[in-house]
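Please find one structure pasted underneath; my questions will follow.
Here the complex is missing one protein chain, while the rest keep their positions.
The chains carry the letters A and B, assigned in the order they are written, with residues numbered from 1 in each.
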Amino acid sequence: MRASKPRLLRLGAGELVMVLVALAFAFPAYVFLNVSLKDPQEASASPLALPSSVSLDNYVEAWRRAELGGAMMSSVVVAVISVALLVLLGSFAAYVLARRATRLSFGLFVLFLLGLMIPTQLGMVPLYQLMHDAGMLRTWTSLIIAQVGQQLPLTVFLYAGLTRALPREYEEAAYVDGAGPLTAFRRVVFPMLRPITGTVIVLSGINIWNEFLLPLLYTGGSAQQTLPAAVYSFRGEYTTEWGLLFAGMMISILPVLVGYFLLQKRMMRGFASGLKG
Amino acid sequence: MTLGRSRQRFPYWFLVPALVVYGVVVIYPTIAGGVYAFTDWTGSRDGANVTGLANFGAILEDPDAMAALRNTVVLAVAVTIVQTVLGLGLAITLHTRLATRNVLRTLFFLPAVLPPVIIGFLWQYLLTPSGPVNEVLGNLGLGGLAQNWLGDSSVALWSVVGVIVWQNVGLTMIIYLAGLEGIPVELNEAAAIDGAGWWRRLRGVTLPLLMPATTIVVSLTLISSLKVFDQVFVMTGGGPGYATETLSLTMYKEAFVSGQFGYSAAVALVLTMLVAAFALVQLGATRRFEVRT
């Protein structure tokens, strides 16, 4: 469809408005970035003004003092494996829960839903003891298992909720062609779920990436420590080294932002194109 | 479809791996930890005495806990309404053919990437009475709107609502965007050919088809804002006074300030029941509007 002239104009105006809204929205993020580029004295004097000279000192110092290199590696390993497992386990489970209209499947769905509602603090000690008894403390394995378990309810909920809205005809066609459930799921259903998978990766990925207490509890101090635990070493009881903390934070969210930017182009394209690709 | 074919096509063994992990990581620990709600456990290794429902009775008689309960509900309802409406608006706008839509989507999404604790610190600074927010308002000639955002007990809770929405509206937007992708373009085009204007297409086509996404958005927002902890803990610690005290804060303080782990577990169970009740009502309500395909 070719856009007419007034439509183009309207699009331009809309664009301008949205950019303005986005700028107001991004203002706090600007402050965040700004402080990370300044020395403490300048940050204290004029936190909002542009830095007099862009200095990456905070970044270098944060990287060195909090040993962010190793932490970044741990975070990536834990997040990538956890998210992959979540997508696998979650999509399988949710598919059945969404498509089967039995009392059992509804009950199981509610059981998963309950996991969204339970404060994690309630089971913190028993789970920790379980990991201890299994000899898995201070390993990525314990962290991955715990993260996958905690994010499963969200994953199942997202998959189940959006799978229900998908048309069934394509699956039917696959079954008519003689496919088994596994093949039908892999060839037809999973590709259709692509935008949901994108959403799941983003939402659970962020949660896992930013989780602080679990990693500190399970891997704190060891070589398997993840980013938030490392970055928070710039927080004291009464004071905080803001420049370093913010610089460390910038470093640690960069992979997520890049990931999201790439994902939204590839994954969020919608199931129509997903079917073809 | 017959039951036999359904069993064949959607076999329950698909569920087994997820259930095993979920059972080990969530269900068993929660039950094992929940048991303490019926004891006077103080965290020591000596164990605890069973006190039955005493903790729950104490919660009902604790004016602080009741105030926290009220704050929790107000905060969650407000966040849910504002965030859903805003997120929907953003998604619909950014689903159009704006040239900058990918950049804009990333911008709106940016706050969601930051850890909630950092968001709390950032806004504590931004909302200081002599801070940037009031300064900007003053420069725009809106100085009358300036507030003691986090220090005035009649304003603080709403400031917290604002911050939480600011952080999470990008997530709502993403879910709605995924939902919008699922609506066949032909439907809207057909409606347009029939002469339906923008508003009628939105109400008649887009919104009803977005109902599954809305169900998800509303449930997730409601649940997560009932449980919200980090931003409040960092920004106000529950203050000024008790104006922003929420159940999750009470739960934390009872355990790690007071050492009343049993009571804290009871608060956690009350919180769970509250969330479950809200989720049930909300699911029932939105399900009715969902369009079956």
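The working rule: contacts are C-beta pairs under 8 Å (C-beta built on N, C-alpha and C of every residue); 3 or more make two chains touch, one makes a residue touch a chain.
In this section, contacts and distances are computed from a predicted model.
Peer 1: Out of "Thiol-disulfide isomerase or thioredoxin", "Carbohydrate ABC transporter substrate-binding protein (CUT1 family)", "ATP synthase subunit b" or "Acyl carrier protein", flag the one the UniProt entry gives for the chain missing from this complex.
Peer 2: Spelling it out: the chain absent from the display is recorded in UniProt as "Carbohydrate ABC transporter substrate-binding protein (CUT1 family)".
Peer 1: Pick out the residues on subunit B that sit against the missing chain.
Peer 2: 42-46, 124-125, 127-131, 148-153, 156, 235-242, 245, 253, 255-260
Peer 1: By the contact definition given up top, give the residues of subunit A that touch the hidden chain.
Peer 2: 40-41, 43-45, 47, 73-74, 76-77, 80-81, 124-125, 128-129, 132, 135-141, 212-213, 216-217, 220-224, 229, 232-242, 266, 277
Everything below uses one rule, namely that only the chains that are shown with their structure count from here on.
Peer 1: Just give me the whole-number Å value for how far the CA centre of subunit A lies from that of subunit B.
Peer 2: 16
Peer 1: Please name which positions on subunit B make contact with subunit A in the complex.
Peer 2: 6, 8-12, 14-15, 17-19, 21-22, 24-30, 32-34, 93-94, 96-100, 102, 104-118, 121-123, 125-126, 132, 135-136, 166, 171, 174-175, 177-179, 181-182, 184, 212-213, 215-216, 219-220, 223, 227, 248, 251-252, 255, 264-265, 268-269, 271-272, 275-276, 279, 293
Peer 1: Using the touch definition from the top, list the residues of subunit A that touch subunit B in their complex.
Peer 2: Touching subunit B from subunit A are residues 3, 11, 14-15, 18-19, 22, 25-29, 31-32, 47-48, 88-90, 92-93, 95-97, 99-101, 104, 108, 111-119, 121-127, 130, 145-146, 148-150, 152-154, 156-158, 161-162, 164-167, 171, 175, 181, 184-185, 195-196, 198-199, 202-203, 206, 209-210, 212, 228, 232, 240, 245-246, 249, 253, 256-257, 260-261, 264-265, 268-272.
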